[in-house]
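For this view, one protein chain was removed and the others were kept in their places.
Think of it as A and B in the order they're written, each chain with its own count starting at 1.
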Amino acid sequence: MELRTTRATGTTMDSPNRKLVRRGLSGLGKLILIGYAVFTLYPLYWLFISAFKTNEDFFKRPYALPLVWMKENIFRAWELGGMGRAMLNSTFVTLSSVVLTLAFGLLAGYVLSRFQFKFKKVAVALFMAGLLIPIHSTLVPLFLMMKQMNLLNTYGALILPYTAFELPIAIFLAMGYMASIPKEVEEAAMIDGNGWWGIFGRIIVPLCTPIVATISILAFLRFWNDFSFALVFINSQELKTLPLSLALFSDGFGTDYSLTMGAMAIAVIPTILVYLILQDQIMKGMVAGSIKG
Amino acid sequence: MPTALRSKGFIALALLPALLLFVVFVIIPIFWSAYYGVFEWKGIGASRFIGFGNYSEILQDPIFWRALKNNLILVISAILGQIPIALLLALVLLKNSFFSRFIRSAVFMPMVLSTVVVGLIWGYIYHPQFGLVNTVLEAIGLESWTRAWLSEPHINILAITIPINWSNIGPYMIIFIAALQNISPEIDDAANIDGAHGGKKLVYVTLPMIWSTVIVTMVLCISGSLKAFDHVMVMTHGGPAQSTELLATYMYNNTFRVYRYGYGSAVSTIIMIISALLIGINYLLTRRKAE
């Protein structure tokens, strides 16, 4: 990355005036970006201040800081929503599904982007169809099918459909990304005596860190926040996931916003952490060394 | 040929788990659901085969066409809004400085929030009495422009596109950043030596390099916009008077609120057909452009 900056200054042989204009523009650009960031961060801030308000305060002064900081909201939401258990379930279900999505999605994406074979087009079209499905329409058939398979009310009732529904996106992102990895990389590895599994595991996957991180973030968010599947396929209290806890405090006639906000504030923290961790991985892209090696 | 055989084995084995899982949990339910579409069925109790009765009723329902129109508005706004802004942000924020990292995280944050929070905060922004938009308009003397943004038909669907785009830019941005990482510095160098800068470099070097990703994001935009559900459900319930109805909310209401399960299934089959058509058109258009 330093290379880029030196290059930039090195090639600009502009007059001082234009330099100044450019600097001014980049300053303006930064201002715009900061403005945009405020615009996108505000709801998060709002969620956290609202989580500490009484209901009355929430409605009376929606934008102001809490009059009294109601820490109880968080504790009560945690307790009433059974969020401890739900958090564990969500973590297990989400992580398992992300791992499966990555494993299956990358493999399939690799094959579909690199090999020519008879049914390739069919396979691509089939996965493509998966992108088009409104999930609500599959609820009843999935329910009936998983009943037959004795899967209902198990972690599998969530993990398997989650993975299956996320595979199309994972595969397409992987395909799109792998298409731009030069073929020479594999040819070199082939000469070194690697089989396809070796090439995939030792060469391709390490090169894919950015897209792996991207897929993981998207999948994580989807699984962590899913309400419909968790609502219908899970029965016992011990297996319930977080989104069900978040919906507890609203009954169609009214919503207890202090508790809802409290519960949401709790649930959003892991997603922020996961994003921040994975964001750095996205940036660990292809460095010059790994290509030449 | 041992290598050919080996690669055949590899292809089969590598594809198998994904394919198996996908066919069982996605493809079978789709066909199953499409099958319900030819029945008059309430989701419970007896069903009656009616052939394409549901389909012809759907095509005659003005609400369906309105929902489709609203979805197309979302598709256009997503392609014109989300993709260019996300790409621009990705290009600008490619550096690994603290500033870029901060802005990148900020841009992504709407995505981590639950739709309920997004809906609530935008409900306040658009609030007819003490909303931000109206307050600002009043402050700058444009009182005649103030309105109930989410209630007024024709305007409300446009008002809804903004929060949707706003939430979805983040993921597209990181997809682009991931793709841009993949451009090898040599190509970048070569472009610079050839004197390509700014817009020229973007069009002739960068875009072609990540073209496959651009297509992927367009496909995701189209399919995502046609499936859009959550934001509208939270902000307007598809109302008032079904003015912000989308295909997915139309399907959901028929399926779970009015107990017309067969009809709802037929709607979702139509949603898939329309998505497939649009993606096909997109494929033809973008292929020509790439060449």
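The rule is simple: contacts are C-beta pairs under 8 Å (C-beta built on N, C-alpha and C of every residue); 3 or more make two chains touch, one makes a residue touch a chain.
Convention: contacts and distances are computed from a predicted model.
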Absent chain [UniProt protein name; select from "Polysulfide reductase", "Deoxyribose-phosphate aldolase", "Extracellular solute-binding protein" or "Deferrochelatase"]
"Extracellular solute-binding protein"
Given the contact rule set out at the top, which of the displayed chains would the hidden chain touch in the full complex?
A, B
Of B:59, B:142 or B:241, which sits in contact with the chain we cannot see?
B:241
With the missing chain put back, one of B:25, B:64 or B:126 would touch it. Which one?
B:126
Touching the absent chain in the whole complex: find that residue among B:55, B:102, B:256 or B:283.
B:256
Touch criterion as defined above, residue of A:51, A:139 or A:213 at the omitted chain
A:139
Could you list which residues of chain B touch the chain missing from the display?
6, 9-10, 13, 17, 42-46, 123, 126-129, 148-153, 156, 235-237, 239-243, 253, 255-261
List the residues of chain A that touch the chain left out of this view.
54-56, 59-60, 76, 80, 92, 96, 100, 103, 139-140, 143-144, 147, 150-157, 159-160, 195, 197-198, 227-228, 231-232, 235-239, 244, 247-257, 259
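One rule holds for everything that comes next: only the chains that are shown with their structure count from here on.
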Separation of the C-alpha centres, chain A versus chain B, in whole Å, is 15
Show which residues of chain A lie in contact with chain B when the two form their complex.
1, 3-5, 7, 11, 29-30, 33-34, 36-44, 46-47, 62-63, 100, 103-105, 107-108, 110-112, 115, 117, 123, 126-138, 140-142, 144-145, 160-161, 163-165, 167-169, 171-173, 175-177, 179-182, 195-197, 200, 210-211, 213-214, 217-218, 221, 225, 243, 246, 260-261, 264, 267-268, 271-272, 275-276, 279-280, 282-286, 288, 291
Touching residues on chain B, where the partner in the complex is chain A:
6-8, 10-11, 14-15, 17-19, 21-30, 32-33, 36, 43, 92-93, 95-96, 99, 101-118, 121, 124, 130, 166, 170-171, 174-175, 177-186, 188-189, 192, 209-210, 212-213, 215-216, 219-220, 223, 226-227, 229, 247-248, 251-252, 255-256, 261, 264-265, 267-269, 271-272, 275-276, 279
